[in-house]
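Not every chain is included here, but those present sit where they belong.
Letters A, B and C mark the chains in the order given here, with residues in each chain numbered from 1 onward.
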Amino acid sequence: MAGSIFGTILKISTWGESHGKAVGVTIDGCPSGIRLEESHIQQWLDRRKPGQSKFTTKRKEEDRAEILSGVFEGKTTGTPIAIVIHNTDQRSRDYSEIASYYRPGHADYTFDAKYGFRDYRGGGRSSGRETIGRVAGGAVAARILERAGIDLYAYTKEIASVSIDAGNFSREAIMENPLYMPDREAAKKAQEALEKRMEGQDSAGGIIECVIRNVPAGLGDPVFGKLDARLAAAIFSIGAVKGFEIGDGFQAARSRGSENNDSFCIRADGSVGKKTNHAGGILGGISDGADIIFRAAVKPTPSICAPQQTVNRAGEEITAVIKGRHDPVIVPRAVVVVEAMAALVIADELLLNMGTRIDDVEKFYRRR
Amino acid sequence: MAGSIFGTILKISTWGESHGKAVGVTIDGCPSGIRLEESHIQQWLDRRKPGQSKFTTKRKEEDRAEILSGVFEGKTTGTPIAIVIHNTDQRSRDYSEIASYYRPGHADYTFDAKYGFRDYRGGGRSSGRETIGRVAGGAVAARILERAGIDLYAYTKEIASVSIDAGNFSREAIMENPLYMPDREAAKKAQEALEKRMEGQDSAGGIIECVIRNVPAGLGDPVFGKLDARLAAAIFSIGAVKGFEIGDGFQAARSRGSENNDSFCIRADGSVGKKTNHAGGILGGISDGADIIFRAAVKPTPSICAPQQTVNRAGEEITAVIKGRHDPVIVPRAVVVVEAMAALVIADELLLNMGTRIDDVEKFYRRR
Amino acid sequence: MAGSIFGTILKISTWGESHGKAVGVTIDGCPSGIRLEESHIQQWLDRRKPGQSKFTTKRKEEDRAEILSGVFEGKTTGTPIAIVIHNTDQRSRDYSEIASYYRPGHADYTFDAKYGFRDYRGGGRSSGRETIGRVAGGAVAARILERAGIDLYAYTKEIASVSIDAGNFSREAIMENPLYMPDREAAKKAQEALEKRMEGQDSAGGIIECVIRNVPAGLGDPVFGKLDARLAAAIFSIGAVKGFEIGDGFQAARSRGSENNDSFCIRADGSVGKKTNHAGGILGGISDGADIIFRAAVKPTPSICAPQQTVNRAGEEITAVIKGRHDPVIVPRAVVVVEAMAALVIADELLLNMGTRIDDVEKFYRRR
């Protein structure tokens, strides 16, 4: 079943394995007339690039985006935008050992169980390199959001149990440290915790929070196309995500109705607002105009240096030690992936929503 | 945008408003040859029926399922199965007040913002009655799961902060109390907590856990069609769900790689198993043969008796008191809805997965 | 596989068998705010009703449309519109004979081959009654077209080799005779030809032409979502259709480029027009603003009174005589089905097309 295509009107189709020739994405259904350069995509790719700190793998992935179609005279044409990123750091090494057994916490076993065999070089399609296509697609979606006046960003909320408050911080603070954690004190503590994990040949997980501002009220389609359901699917499609919550999330389950309900109010400009935002900007699956706020729980990197018990393809129980270069935590690099998937969902919803009212449809076609 | 259709090969299309003539569902893509009677569906509907305890609304909803098509001589024909449930308890009362303002925590405002107006009678399409179609669809999906040897059930894990352990309990224990909480002590405590909330004119939320046993390894499609991503979308499409997690979920974010990785082992029958199941039965978006375990966080019922601050359509801030009959907690009635959505996902995946390997395709068509 | 759902943004889901309890349709994705009454749908259903002349079956099908959801205070709400039509003329007769063999030209054999058995009463899902849901859906789509200023109609172009020219005729002339053939002379000849076929225990086919006026230039999506490709799929999904062509169609294959190319010109109002319309209103899969004109070839009714050679389920060759009430030609009753399917495609395209240019997207969301 085709599982590498995402979206309804705005669709991305990603492809590529960790150690294949290239990875890439085709963005179909993108509106025409958007200024788009390779540099727009490169900025996003650079944020997921490894090798930027001691907490990310030392692999040198150049990840240079090349646009092959869909852009003419600097603008999107409305036809598919193909983007390719060649794999430049495919060290030719011996994969025969990794081919023979199943790494715990990885998709080695399930790929074999499903397909009968797998591309075992560096995880193949289940590698983190798969996200490059998403990020490139998200970079394009972000250009649509800009035009609609929507602001979207994500950051590290927690790593190795070191957490920060939603509180006040500047957008710039996110980029100030390699963990994308906008709180200097906490980031320092998190780095110390990470170093300890590395010393113990172990790894850490964490939580990413995403905020989307200025989303118009009205996006999302009852009942299965709820905006939160689409976001949940998008975020849960990122490898290593084990939980998703919106607004107060799991905490809402412990709350009272009187606390959890957001009172409506009239804003200075006469529009309807809310006094609080426990709902996280979505009511009944439709955006309510408040900030959309959600969180994703990311599991600890399964690749650790310590020996682990597992089985090989010959059906024997063995103790294996995974070699290679791996991140002790993938949260910081996943931040931009979360942004990309959220941007793709919101951009798609913007396009889907335009024909919701017959008056808008009439106006659109009669004026022409 | 059509948002009331769910699934890929096995699709349900639900319709109906709280106070309209009827609600219903059409199941398309169901395999032929399945024994199906109205009683199979009725059993599922009866579990979400209100009026069964003091914690569910006193409305008397008969919810009698009638199969209108797709079944012949007691078996599914492979063509669409239409099921209708007539609304019998549509008290004709005065809705003019509720029409005039937006109930906090409800979809009143967002429906108006999206569509320009709304069916305000009892919540219209955003009412809990919308789930009847899902449950009827899930009852049919469950018949497919049975044939494939898969066992699926959900239960209340937490209400009003009273929680139970995953521990050992019999399937029968789930049905023993009106909260579907399979722990007599905890259920009693939860009931007391609920009574207090009701006294305080307030409401409670909770957590539902779902377990799916005997799922064959190999279901789910990388990268966007991950099995957990599809489950997340399905469960998040249920109104009032604010969080979803699989396996250790948010707790995994605080775990170490060495703890969170499940070691593979060889089972007595020679097949590959896992010693633990922190992953919740899914690795890399594909089922690994272990139990699939997930949880959904449900917010407290937004309809509470206490006065609340809100705004009316005239743009004035007002204090409103919501009349009518409402559940102080919707968790118990949502248990069967969670089961239904999970069953629909798994059944769809079973059908999607059959052509994954060319050898299976060849065998299927050559033998004929 | 779910095959009874049609459309992308505007979707219909049809269900029901010839001799089941009812047939129906759910329209999902319909814009909100459209005035809709049962009478709008009834007018369309009445046009496909049998028993209106000696050329249509004498069955009395009341086909009364009942709207069960999606309409509130006389307007569509934007949520699914469920329409049910109860089967009132299900004569309880003996179907054991028809169950035992395969009628030539019918889907009896292929349904058995696919599903392992079939609902043999009156053709089950492959009966012409299946089209009732489409027609009801088309009636709703037509309301969208009206609002966009689009005019759509079909008529009988040929029956039993008696053909009419595209020439000049009034819209009213279509309804003047039971064959929906807007040419008095030709209609008379066609009726005579039909009578002869009936005398000879035989049946006839014909050609339906459909014209769509005032379609804005720009509908349709290269390369697989070409407007003509979507129309072809829609029309070919109608039972008994064996050919589809647009503009000059098959005749274009015999034409020269210099003849077949339509020269562009500037119209009185300064807009771009075409001097001829060999293309039938679509160039490169996108509407060009000229009338869309297409034709469907309909095979002769397979149910004929003459004895036919076939086989039974026991694997024996037999001679069978099909009893029951059948139309000697289905073309006139299929005219409204062609209109319905075309209306559904165009309405869907109108909604799909609104977000094609980023400037329109920006304008739509910034003005709010």
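In the analysis below, contacts are C-beta pairs under 8 Å (C-beta built on N, C-alpha and C of every residue); 3 or more make two chains touch, one makes a residue touch a chain.
Fair warning: this is a prediction, and the values are worked out from it, not measured in the lab.
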item	value
Overall copies of the shared sequence [whole complex; 3 in view]	4
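As a convention for this text, only the chains that are shown with their structure count from here on.
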item	value
Chain whose average C-alpha position is farthest from chain B's own	C
Rounded Å distance between chain B and chain C, as computed from the means of their C-alpha atoms	37
Distance between the centres, which are taken as Cα means, of chain C and chain A, whole angstrom	44
Chain centre separation (chain A, chain B; CA means) in Å	26
Chain C residues counted as touching two or more neighbouring chains	9, 32-33, 78-79, 351
Chain B - residues contacting chain A, complex	1-6, 8, 14, 102, 104-107, 109-111, 113-116, 125-126, 130, 158, 160-161, 197, 200-207, 217-226, 228-237, 239, 241-250, 252-266, 270, 272, 275, 279-280, 282-289, 297-304, 306, 308-311, 315-317, 352-353, 355-357, 359
Contact set on chain C toward chain A in their complex	9, 31-34, 76, 78-79, 144, 147-149, 216, 222, 350-352, 354-362, 364-366, 368
Complex contact set, residues of chain C against chain B	1-5, 7, 9-11, 13-17, 20-24, 26, 28-29, 32-33, 66, 68-70, 72-73, 75, 77-82, 84, 114-119, 121, 124-125, 351
